[in-house]
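All protein chains of the complex are present and in place, except for one that has been dropped.
Residue numbering begins at 1 within each chain, and the chains themselves are lettered A and B in the order written.
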Amino acid sequence: MINLAARDIAHGVGRYVATGFGLGLLIGVTLTMTGVYRGMVDDAQVLLRATGADVWVVQQHTLGPFAEPSSLHDDAYRSIRGLPGVVDTGNVAYLTMQVSHGGRPVRVMIAGYEPGRPGEPGYLTAGRPITRSHYEAIADEQTGFAIGDRVRIRRNDYTVVGLTRRMVTFGGDPMLFIPLKDAQQVQFLKDNEAIRNERDRLAANPSVNRPGVPGLLETVQDLQTSNRSVNAVLVRVAPGWDPQAVAENVKRWKHLQAFSAADMQELLVGTVISRAAKQIGLFLLILAFVSGAIVAFIVYTMTMAKLKEIAVLKLIGTRNRTIAGMILQEALGLGVIGFVVGKIAATLWGPVFPRYVLLLNEDTARAFVITLVVCVVASVIGIRAALRVDPGEAIGG
Amino acid sequence: MASTALAAVPQTDAPAIQVEDLSKRFGSGPTAVDALRAANMTVYPGEVVGLIGPSGSGKTTLLKCLGAVIEPTAGRITLGGELVYDGAWRMRDLRELRRDRIGFIFQAPYLIPFLDATDNVALLPMLAGQPNPAARARAGEILEALDVAHRGHARVSELSGGEQQRVSIARALANKPPIILADEPTAPLDSVRALTVVRILNRLAREYRTAIIVVTHDEKIIPTFRRIYHIRDGRTVEEAGEGRPIE
Partner (left out) sequence: MVRLPNVRWKRALWIAAGVAVLAAAGGLAFWRGPLAPVVVTVTKISQASLEPQVFGIGTVEARRAYSVGPTQAARVLKVLVDHGDRVKAGQLLAELDPVDLRDRLTSAELGMSRAEESVRVVEAQVREAQSRNQIAVANAARYRDLAQKNFVSTEAAEGRQNEANVTQAGLEAAQAAVQAAQHDVARSARERDAVSKQLANLRLLSPVDGIVVSRSVEPGTTVVAGQAVVRLIDPASLWVQARIDQARASGLALGQPAEIVLRSRQSSPIPGRVARIELESDAVTEERIVAVAFAEPMKEISVGELAEVTIRLPKLPETLTVPTAAVKQVDDRLGVWQRNGGAASFRPIKVGIQTLDGRTQVFDGLAAGDEVIVHSTAQLAEGTPVRVRR
């Protein structure tokens, strides 16, 4: 017995493949959306992993430093450093802002860290780590910066000495790593107008500007323009120690909030990403419906175009199930072609996407199964129409 | 083709088709329509019989009943000595019946467009379970017999009207059915082609002892039938035909 589906497809192969191709683009979009979600979760994982922190210590009663603002004194690390199980600590400061590169503004997250301590980017794709205490930077490739470029952050120019990859925030902003002291200054320092304004206000305040106490005004002005805060302290835990236990210790004795890296990830995925995840989930559902509807429509149309042939086939003795099988196979064929095209398309255009698209094999397999199921369900309408055809229509028609 | 006088067919064998008091009512109550009222028909192997009637006379319904496409209301149908219907279908698988025992020739060729000529014909033996090479070989034989074997690999869209007609006839024959039901096979054709079709049918009837019923109102071919059934308002009347030889 010849395969009727194969013959029918071969008869109009151009149109069939073109339809499959169109469906494939739709499936590609679906896969990409799933990849975007996975990418976001992976962004969180990569960032947390690459900073080398086993425990994140933030301001008490906050979910910082990403989900909420958090501010700690920059010498808080000293008491944490001495806790059992702590190998190393590192102060970090984070600030999202626009910096200037070659005259154009680029939105980045500035990450201040102490070289050699937790908070340093875990790997470089080019260049070297920061060696000077000021005015050097490591940029994520997504910023578009190259080694040797000068970037202007507030008042100072920084030289890019190293590049890294996949260091992006959950909003998709690439990170720019600079020495902590510079970041503290950037975080705090206002522009010159504001500074002059503050100085004038102080100078006009007689309780501060006392002639009999020379130096008082300058001291207070200095206090105003210095920043002794950081957003978090990252802690590296000794091998064999449970990060959760160390975090509990910090919480109990140091009046600070502490999250293990696993908690931090759950926090981010749960709160920061959850809304985006819902949006993507809804979108995927809609796409699945649309894809199913399209397949159903196409299969139904193909069937309706063949009604006479189906009547003849039935009349000359073709089994119902052979006819149903033909329609089903054609629907599945569309699904397979669509899926392959979609997978190739998603893999090819994934890197071009502004967000990281992560296509996991399990998602691909799941999508394949769902595609086939959708095709089977969508073919039901066509099959029903085919089965309802009266073979007698061939006679006396 | 040389004219052939049609030899009389001996009516000694059991009839290939036997229809007795066949009735068919569509619908029920006051709006019911009796398409067939106790119609009778007998066709012997090797005969080519005409079934003539105006539109709405029930000839299509009778054909459909014989083709086991619709279920009659009452009566008997016996095919090749085997009881097919007597108030209810007596055969398990009507589809098998259609596939193996009945060949259909339609008003239009109705070939499957996505199969080539050979496969259109070979489809029936394949449906009957024959392996593909054997089925195709059989198709080739019939196409050869009908003089269209050289077009065996052509797509349906590439065949001329006459070639398509011949291929469709070949399809009807593919499983060597003892019965062929032809529904207005010459309606779209000119007189030359129409007579060619009748010639082919007669040859087949003679060579293979196939019983052929031809539903028609084509004046060009009616004179060729030896026996004719007239059907009007669901009733049949047998009549001797002219039996004119085909030029």
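Going forward, a residue touches a chain if its C-beta (ideal position, glycine included) is under 8 Å from a C-beta of that chain, and two chains touch if they have at least 3 such contacts.
None of the values given here were measured: they were computed from a predicted structure.
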Omitted-chain contact residue, chosen from A:N192, A:S207 or A:N361: A:N361
Contact residue for the chain not shown (choose from A:Q60, A:Q98, A:T125 or A:Q279): A:T125
Residue ranges of chain A at the interface with the undisplayed chain: 10, 46, 49-50, 52, 75, 87-88, 116, 122-129, 131-135, 161-162, 165-166, 181, 211-212, 214, 228, 236, 238-239, 340, 343-344, 347-348, 350-351, 358-361, 364
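Simple rule for what comes next: only the chains that are shown with their structure count from here on.
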Contact footprint of chain B on chain A as seen in their complex: 1-2, 4, 7-8, 10-12, 308-309, 312-319, 322, 390-392, 394-397
Partner chain A, residues of chain B touching it in the complex: 60, 63-64, 67, 69-70, 95-96, 98-100, 104, 106-108, 110, 112-115, 119, 122-124, 126-128, 132, 171, 181, 183
